[in-house]
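One structure coming up, written as structure tokens, with questions to follow.
Only one protein chain is missing from this complex, and each of the others stays in its spot.
Going by the order they are written in, the chains are A, B and C; count residues from 1 in each one.
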């Protein structure tokens, strides 16, 4: 026990946690191969082999389940494991023969193995109703329902390339859904209901006014109390006012829901990184399993699986066939909402005669 | 002589001016071939042939020269001729044997023939000091100097594809230089010098203030007269205030000059239409022959002639090799001015790691 | 310096040298018999010397009953160059496609020699015949003679500008509609809108017969009418092989340049997947004898292009992906009038249609002109989540309010 209070020590040095095979081959890996779904081997210039088994995770984990992982790590890989940037768990083995037993044990505790290579991996997501005040929908629940449905594409069913799904429960987009092959985004569709009687106590009125990008918020006085009022037509439900002021609640069971976005990517492979684009403006919140969302996502996934070329990401695929055909294939009705009307809208209009007429 | 005053009669019907061979083959042309520089033949499904001889023109023509054209038309093509969308003159012949004599006569009066097919054609341009109050440079003079220099590319020297040059003498861009392979644009670089003593007489002050996109103009009073003043740092010299108010003159011999733009196109051939982009932020006004402008244009043209692939327009060529290499090849120093800082600037930043490092 | 003109024009003289036809020579030739041109030379030499223009804003000048067609112009060196103290320009509506007979040209020349400087632009960049420079009192007589000879003025100011078109079916095998007929028809139909400015700002129409867009309509017209086709490109395989034999590298220069890579060439046969052809014209351009546009022809209607002043330059964007264009062009004219009505009512002063479209958003604009939104109108759907959902449920009700 340290006597004086420790601060600013930073995270433990990662080197403490690297298995010997990694220390020996650090920066000297030669190549990797995918052995089977969820299992790959990295071969060092030395000839050493490192086997990675990638297991699914709900991300929200109780300490007991983490202890289960620790026990499996001890049993199969001298206690060495890691997590991925998409919240999967990776066991780092040197003994090939231990791969299958590990996979069995993981299945027993309900963590299918997969997600490597051309596959659908885990869904990057956020807090939702579990912990955030800002949520327009839940995060973990939709993720569970969607991944139950797509699990086969995680565990080995063939797909053309990588497909990354992300979910964010409000426009703050903590899930960084703005660049995903498929993005599930919680949205409000009703302007904030202003709580006049405490607004001037809990919020800085100038900040509230400044927070609104469309200048929909103006100062006013209600029953003697200074407050703000709202030009509802100018509100596009970004929720920024609520972020700075609790007295501007956005959440509304009747109108909150989910929108679906497609075609984003971040890798530089082949084409440059790009934003996701609006596919479905609104789907209702239907807990516990959001069937409309699950169905819509599967539909889009299957179009891609069926028609995309090898390596083609969702956005690359859609650009090749053209958006009109994508909307037709997906059976999505094109609406006014799909047409950009923000800052750079003009640049999204079709400014040529490059059109397919059949 | 009509007794009552004629109005709203519109232009003469074009049919009156079509030669018989066109009437006969109207809408039934089969194909065309370029016979030699400035000469092409259109063959009708009927087998009829129409020979076109395209002659250069300064666009600014005295009636006597127009009469010369008329006489040549009578002599060689039963009086039928037309002008092109780039202000060349086209003689419409049916007798192949008359082509060379016509070309000789055109040479005599100083109108070289060419500009058809993969060639540099006439420069679309504007009024300049000849007739406009808004000009930051002259139009006809620069055009003459540049075309004298590039004439060989009009009359037959090989080039990879079409190259369209346009000139506008101020940001109003009457020459529509915003989509040209090479654009020559007259620019002001000094804020308007406000003429306070008559401003409130000749201009509507609210309109003047409203005309400024950067809100650089504010109302004020000078020696008892209401007028406007200017936040000079906010001025980017668009000249819109001068357009609505003569008391905001922009023209300034020391600071006016020319900027060079590249890579625009309007055709849908291969790639979509696109805007020209800034290549050289400023060149001085050096009448009578603007050697710096002539030299810069030739330099860019020659890079394209030397390195572009067949059919490749300037913009397509530059995109293939990348802008960094273009600046290097052209020996143009990249400066702050090249970086967009208007509305959609962010979208012009390099938002990927797709970079050449050699 | 006041008399630089009188001391000759050393600077302008430099511009008589060189192979390209000289505008200076044109002015000089006319100056021999026309005092306006003599003064113009002097004034221009002065401008060259001082690097400064010498023209002032034009006041409201014009011909009786018209608001457009004349650009007023006054010099700021009235004493030195009295003959061009007034130097107004007339814009004369050209015949569609810029076709003339020698007689028609001579008629214009004679009129203009009598009434003005004798200088012209053939043509202005909107397409008009520009009669360059005369005095106020000559405007009416010039106009009278022009109309007597079947010519009329073009547009200027906040009106419909003189529509223009490519040579089209008159001399081009690729014209997908009759550019000349449509242009003439629209010009005649909208004479009032052309001559009497009543719009928020100018409105330009340009008609190109195919996607090569030889009048640059996508960049220079508020309404761009660009011919295209819906069916298959017609292929003459023998001519394709001939082109290949003649040395064309079809694989690299044609297939390689196809924007959607929908052409294939196996050395013997050219195959086009017309479903994915975006009608760019390249393959047709490169092999005019072998390939031709389909036969189900019409045009794409695009809206909104303009120069940068003041919100930034715009390119036109698709409003109608494909429209058949046959006389009397009712569908097109209805569309134009719906656009003008809405723009006339909601456009700000000096706001072009393209700017209006951007200000209120394409979606709202389409609603206003009663056109259904379809994905062909956009390059891609929105990337930002700032959607203005228009209705919401209230606790009370269960259906949309």
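Convention: contacts are C-beta pairs under 8 Å (C-beta built on N, C-alpha and C of every residue); 3 or more make two chains touch, one makes a residue touch a chain.
Source: prediction; values computed, not measured.
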Among A:131, A:193, A:218 or A:328, residue touching the chain not depicted: A:131
Hidden-chain contact residue, picked from the options B:36, B:67 or B:338: B:338
Contact residue for the chain not shown (choose from B:20, B:101, B:291 or B:324): B:324
Which residue of A:32, A:98 or A:325 touches the chain not shown here: A:32
Touch criterion as defined above, residue of A:144, A:189 or A:336 at the omitted chain: A:144
In subunit B, positions touching the absent partner: 171, 173, 178, 185, 187, 189-190, 213, 233, 235-238, 252, 254-255, 259, 263, 275-279, 281-282, 320-321, 323-324, 326-327, 334-343, 345-358
Residues in subunit A touching the chain absent from view: 1-2, 5-14, 16-18, 22, 26-27, 29-33, 42, 50, 52, 56-67, 69-71, 73-74, 79-85, 87, 89, 92, 110-112, 124-126, 128-135, 138, 140-141, 144-145, 147-148, 151, 171-176, 178-179, 211, 213, 238-240, 243, 246, 251, 253, 256, 264, 266-273, 275, 285, 287-289, 309-311, 342-344
Touching residues on subunit C - with respect to the absent chain: 308, 312-313, 383-386
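By definition in this document, only the chains that are shown with their structure count from here on.
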Chain of greatest Cα-centre distance to subunit C: A
Whole-Å gap between the CA centroids of subunit A and subunit B: 49
For subunit C, residues that touch 2 or more chains besides their own: 211, 213, 218, 226, 259, 279-280, 315
Subunit A: positions in contact with at least two other chains: 343, 347, 351-354
